[in-house]
Every structure is written in C-alpha cells, then in structure tokens.
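Removed: one protein chain of the complex. Kept in place: all other protein chains.
On to chain A.
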Amino acid sequence: MSLKSERRGIHVDQSDLLCKKGCGFYGNLAWQGFCSKCWREEYQKGRQKQIQEDRELAERLQREEEEAYASSQGAQGTQPSLTFSKFEEKKTNEKTRKVTTVKKFFSSSSRTVPKKENQEAKAPSPSINRQVSIETDRVSKEFIEFLKSYQKAGHDVFKQCKICLEAMQQKREASIEEQSEYVQDFYQNTAEKLQLRWKMPSEKVEDVMDQIEKFIMTRSYKHVFCPETTDDEKKDLAVQRRIRALHWVTFQMLCVPVNEDIPEVSDMVVKAITDIIEMDSKRVPRDKLACITRCSKHIFNAIKITKNEPASADDFLPTLIYIVLKANPPRLQSNIQYITRFCNPSRLMTGEDGYYFTNLCCAMAFIEKLDAQSLNLSQEEFDRYMSGQASPKKQNAENWPPDACLGVKQMYKNLDLLSQLNERQERIVHEARKLEKDLIDWTDGVTKEVQDIVEKYPLDIKPKSQPLAAIDSENVENDKLPPPLQPQVYAG
C-alpha cells in the first residue's frame, strides 16, 4: 500500500522547489523561484529604482488624497497626520478612494523610516511587488472593514498595528528572536488591552486577535519567514534529505492503525498528504495551522474508518509521522519555526490547533532522531535499508487481495522480475570485475616469476674463439679427431 501512495504522484518534484540558480537551497515563489540569497543578488540593481518610484507614488497619492479631503471637508483644513477616523469618514464617500487611502496609510508610515534603513530593506521586484501588494491591500481593506464595527476599540487597534509594523520595519536587521519577541509582546499587550480597557468578551478578543495576526503577518511574511540570519533554510534541506532517505519506512514499522486497502481510507490519506504540503503556501501563521488541523482531521477519519473507534494519541502520532514521511512537506522546519515565532500564543498553547501543531513538532523530532530501535528493527536491517542495499517493501504479487486490479498485479510481477534481473546483472558485473582482476593478477604473477628466474640464472656469454684456436694449433693429436659437429639450424 505504501507503494500505492507513491504512485499517486503527490510528491512535488524536488527540482521544482530548489533555487533557480542551482545553489542547492530552496527557492520560493515569492522570490520568483530563487532562494532568498540569490534573489537578493538578482534584484540588487532594480531595487534602488523601485524604492524611489514607490516613494514618489506614495507622495503623489498623499497629495491627491489631501486635496480631495480638503475639498470635500471644505473649510476644515487638512490634518497633518492620517487617522483611522478620517479613514472611516472617507470610506463612506467613495469606493475607489478606499484603495488609495489604504495605500497612503502605509506609504506614509514607510516614509517615517530613515532613508538608509529603507535602502537596505528588501524591496521586491516590480512585478512581484505589485502582485503581493494586491493581496496585502485586500487584507488591509478587510481588516479595516472588520475593525469598523468595533468603533473606538477598532480605531485604537489599527493605530497600534501601524506602530507595530513600523517598529518591525526598523527591526528588519535585528535577530529573528528579537522580532518574534516584539510581535509576541504586541499580541499579548493588545489582547490584554482589548479585555481590560475595551471590556471585550474573550471570544471577541480571539476574533480580533486573529485578524490582527493576519494583517501584521501578511505584511511581514516575506521578511520573517525563513530569514537569512538563521539556518532554517539549511535545516529544511537536511530534513528533506532525511525524509527522502527514509522512503523505505512502511506503515507496519510505525504501527500505523490505518488500512489503505479501504478506498475511503486511502482517500483520506491522500487528502491528509495534500493538506500538509499546502501548509507552505500560506502566509498567515493561523492559515498554516489550519492546514495542519485539516490534515489531522483527515487522519482521524482514516483511523475511525479503519478501527471504528475514536483515535487516541497513540493512533494519531504514528499516523501523522507516516503522513509526513509520505508527503515530505516543503520547508517543514521553516514553517514550524515561523508558526512558533509569530503565531498568536494563546492558540498554540491551549487550542485544538496547538495540539495538532505540537504533534507535528513531535513528528519532526521523531523523524530527525529515528533509529533502528524506534522502528523495532535490528541495527543491521536498519543500516541496510538506509544504505539502499535492501528494501523491505518487496511485496509478493501472489499475496495481493484477489480484487486487486490485474494490471497493477502484473506491474508488480514485472517489477519483481526487473529487480531479479537487476540482481543478476549486478552479479554478472561483479563476476566480470573479478575476472578482470584475476587476469591482471595472473599477468603480474607471470612477469614476476620470469624476472625471478632471470635473476636466479643470469645468462653469461663467454668469448668463444681463443680456447678453440689454441686447441687447433698446439695439439697435433687432435688432428685425428673427427671434424666438430655443426649446429643444426631449423627454420622458424
């Protein structure tokens, strides 16, 4: 069954996720497929110009807005600073103006940032900037719309959020912990204020806090998700590799209480995998959490259908681990860190979402530390699977349930055959190598033997003519001797 889910092609091709420059880090859609580093290099030049243009646009909008405001309010005159109440008044006038007001609001805040700081800020490319700003504008509009019903409290919240965003911009070069601390303090103080000063009931406070988180984090996401100052990106890559290396882990090893042979169950498993992969595409921590929660609910359904009883933690956690291994969700570490740093803490601490998130943290910790013992395997087995020398997945096609699709059965038979062929081929290559080595050894051996013999019996060639001549001249009796034998010469 584990094979089944592999075939479904849920896995996103890894190469699609990597930086376009091929530096090995992850790319991000928001950075046009580059990693943060390469992306910054890429847009170094266009940035300066963009900042200038943005500022000019902001100033123009501000002027226009002030003129329009002055003319509509008659003698009241223009206020130097923009306030939420002014905003509210304006909104009732005209629809189109709302948009410019929102823009102006934030551009005016960015103008308060010292010039140097602003230049160092990561400005997105023009096209991306526009695309992102459409979304942030939409979020801002919705936020303002939402706050309107809270009147004075809403006004105050908006003011505080503006201050928070400005401060975040100032802190861009600070450590991520400091930025997180700041946002967390902001959440805490705002929630307390809503309750104490504005006497809001706690359910409403939760509501408002969710909207605040959405507003703040939509705007801050690109600066604080997987920031360069941390090694989140490196860890993402390590986790990704680790999960890939663990591809052989089966649901039996983890004691996962789901039976994927039941179509509804396997359907739930696919949905759970899709949800957890989707998490990376969300910008707001709470939206990311919602993906984890949806994934968890699908897991519970799968367990409930299989076991017909409500899932306990001992059912849930192994299944979640299994889903994470199957899904290999992009940038898992970055997402967990981002949620931990910037999610509204009350949600993480006691809420249902927090429970599922905690289990995801557990799943990742388990995967990082996973060893032979945690899968009830011997160390040798584990090592062999890890090194790819063996695979526990080899399923016998004969053991398949009778209702399994014929084509699938045939495919597995073929796969089996192929792997057998592969084994034999490897054996042949191995033997051939051995033969080659034997031949080389034999040649070397013979050469050495010959050399040894040559050394042992050196070939001495002595001069021939002198002793023979002496015999001939001085010994007369030798005349009676028969003529010396002539050496016989054979051809070839």
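Throughout what follows, contacts are C-beta pairs under 8 Å (C-beta built on N, C-alpha and C of every residue); 3 or more make two chains touch, one makes a residue touch a chain; residues count from 1.
Note that contacts and distances are computed from a predicted model.
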| item | value |
| --- | --- |
| Per UniProt record, name of the chain withheld from view ["Ras-related protein Rab-21", "Protein farnesyltransferase subunit beta", "BBSome complex member BBS1" or "Cytoplasmic tRNA 2-thiolation protein 1"] | "Ras-related protein Rab-21" |
| Residue among A:Thr350, A:Gln379 or A:Asn414 that touches the chain left out of view | A:Thr350 |
| Option touching the unshown chain, where A:Ala245, A:Ile262, A:Ala365 or A:Val450 are the choices | A:Ala365 |
| For chain A, the residues touching the chain missing from this view | 177, 180-181, 184-185, 188-189, 191-192, 195-196, 199, 201-202, 230, 255, 297, 300-301, 303-304, 308-318, 333, 336-337, 340-341, 343, 345-346, 348-352, 355-356, 358, 361-362, 364-366, 368-369, 373-374 |
